[in-house]
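Missing here is one protein chain; the remaining ones are kept as they sit in the complex.
We just call them A, B and C in the order they show up, numbering each chain from 1.
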Amino acid sequence: MSDSVRLDRNQIAKRVAAELQDGWLVNLGLGIPTLAVNFIPEGYDVIFHSENGIIGMGPQPADEDVDTDLMSAGKGPVTLIPGAAFVHHADSFAVARGGRLDAAILGAYQVSDNGDFANWRLPNRHVGGIGGAMDIAVGAQQVFVTMSHTDKDGTSKLVENLTYPLTTRACVTKVFTDIAVISVTPEGFVLDEVAPGFTPDDVIAATAARLIVSDSVSTIAA
Amino acid sequence: MSDSVRLDRNQIAKRVAAELQDGWLVNLGLGIPTLAVNFIPEGYDVIFHSENGIIGMGPQPADEDVDTDLMSAGKGPVTLIPGAAFVHHADSFAVARGGRLDAAILGAYQVSDNGDFANWRLPNRHVGGIGGAMDIAVGAQQVFVTMSHTDKDGTSKLVENLTYPLTTRACVTKVFTDIAVISVTPEGFVLDEVAPGFTPDDVIAATAARLIVSDSVSTIAA
Amino acid sequence: MKQKKVETIEDALDRISDGDTVLVGGFGFSGIPEKLIDGVCERGLRDLTIVNNSSGAQKLGVAKLLHNGCVGKVICSFPWGRESKIFTDLYEAGKVDLEIVPQGILAERMRAAGAGLGGILSPSGVGTEIAEGKSTHEIDGVEYLIEAALPGDIALVKATKVDPRGNLIYRLASQNMNPVMAMAAKYTIVEADEEVALGDLDPEHIMTAGVFVDRYYVTGRYKPDGWDGAWS
Partner (left out) sequence: MKQKKVETIEDALDRISDGDTVLVGGFGFSGIPEKLIDGVCERGLRDLTIVNNSSGAQKLGVAKLLHNGCVGKVICSFPWGRESKIFTDLYEAGKVDLEIVPQGILAERMRAAGAGLGGILSPSGVGTEIAEGKSTHEIDGVEYLIEAALPGDIALVKATKVDPRGNLIYRLASQNMNPVMAMAAKYTIVEADEEVALGDLDPEHIMTAGVFVDRYYVTGRYKPDGWDGAWS
């Protein structure tokens, strides 16, 4: 592991962005997911959905063009792409729960090998913020989780059973960490890709759940 | 009963229209209820709601101004009043079930003295047309029923228990027939008004349910 | 950008199969996707479950589908109109099934499907024939019927304007159940009077967002079938 360097936030965002297909409707959570917007393949028409009722968010405007009535769910100023539409909050979540999101990219505290994930409350806190995560995760066709593979103490965030409070059951389809890309399959976690300098065994050692190594395991294009 | 003449459809419509108050939102069923539109007191702003998503129907247009995209739930051409709005069918019935209709005027086969009514299926037919009646009757603040007091055989349409299939339970507030105006109260039917030439006893004789005669029973202004 | 526009009715309809549940917009003469309905008849599809407010009138709308033998079941609020003799005949001959739903609950059950809900708690029809066989649930002492969401395999929707993303504008009262049907179907096919350029629709005026639309066909504005009154 001597020349192994964990991916930084932008590299994780770039990798997950490569999953998005032309014409998809996508919802991005806060943090790393939001960065994915900077790595959409050239020429792709990816439509971004924001919980507060924007379908077709465009990039951040110049300072002088910021409008407080045109901000993302993350409270950042945005613009509109041509053909954007507004809906109210109930219909906005109809888009999500109703299955029209091709993908959601979300952060997580933990993901289990049946696709459960936790992202809304720390176990030692009384309350957390659910926001839109439960609705989005239950409805999106694909749920991509981006997170560091381990927490600050080196504890694996990929687990057999969640110890953090559940957000949504059996919904995560793929996990993008700073050392690996892992699919959630009926057989459990499958290691698809490793970060440059990492071996499958490095990833297995850092993962607190059984990890099936794909026959075609490859290195993440950094 | 020698100079008694049953009210005609327009007279019933005129009488029920006198119940409507300035500023009310009202839904009108087919038949006699629709005629009520012609008897709104001068200067009153009564807003008419149509199930198919019109809030603020105005009178019938001239032939050359008919628009097939602007017709009432009864399939008749209408116009819009200033400040009218369109909604889709789900939101249109939200208006009704959600309690925003000050009154609905509906026809009926039978009304019972607890306010149940029947208007959607004849007992001897396999199926009937429910249309919007169940939603409108369950939600409107007041449900006014207009109907003949008896059927062709002289059988009372005001009853103790419905023999026709129920539309909505305990919703009718007042009944306007061709011989009387009757309130539905916690004590049962109360006779408020009789048609010119009819006595309370005439109405009692024509009614197959107990009828309390109001202390202030009066004659319908024809 | 996803290519949603198709040039022929055949292409518009190539996802429909025998036995599908098809949500068909329209109320009275307004908002009926007539050209798509004609296309379904020409395809000779069979055993469709058709959801609409009514069973059609004369030989129009749903009645046309019935006449052409496409329909196995009708889900509607008003099957028994004076002008829907074809439905009466087929129903009484046991050739078509019927599920009757209060009009507002029909719309709400489709909206629930579009919103990814399992269903709704309905106050409409409690204690009536339509409650038979349905579960009930009490909230604050009030009894409600549990009405399941009503999704479609296909929606046939009529709009007046469409843009290349499939964003829709409906004319006057022609929207009726079209917007909830567009939400409720797995695959939504639109027939529009007119196509406008990308960016021509004000995002605040869009009535159905293009994410609910899978395909659209442009017809030009035409006089509704069976309408013999004034027309402009």
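By definition in this document, a residue touches a chain if its C-beta (ideal position, glycine included) is under 8 Å from a C-beta of that chain, and two chains touch if they have at least 3 such contacts.
Computed from a prediction, not measured in an experiment: that's the story for all the values here.
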Residue among A:16, A:96 or A:195 that touches the chain left out of view: A:96
Touching residue (missing chain; options C:108, C:191 or C:214): C:108
Of B:7, B:66 or B:94, the one touching the omitted chain in the full complex: B:94
Touch residues of chain A, complete complex, unshown partner: 50-54, 63-71, 73, 75, 77, 86, 88-90, 92-94, 96-97, 121, 125-136, 138-139, 165-169
Residues in chain C touching the chain absent from view: 108, 112, 115-123, 135, 137, 139-140, 142, 144, 146, 148-149, 169-172, 203-205, 207
Contact set of chain B toward the excluded chain (per top definition): 22-23, 25, 45, 47, 49, 55-56, 80, 82-87, 90-91, 93-100, 135, 138-139
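In this text, only the chains that are shown with their structure count from here on.
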B-C or A-C - the one linked by more C-beta pairs in contact: B-C
Gap in Å, rounded to a whole number, between the CA centres of chain B and chain A: 56
Separation of chain A from chain C, taking each centre as the mean of its C-alpha atoms, in whole Å: 36
Multi-partner residues of chain C (at least 2 other chains): 111
Chain A: positions in contact with at least two other chains: none
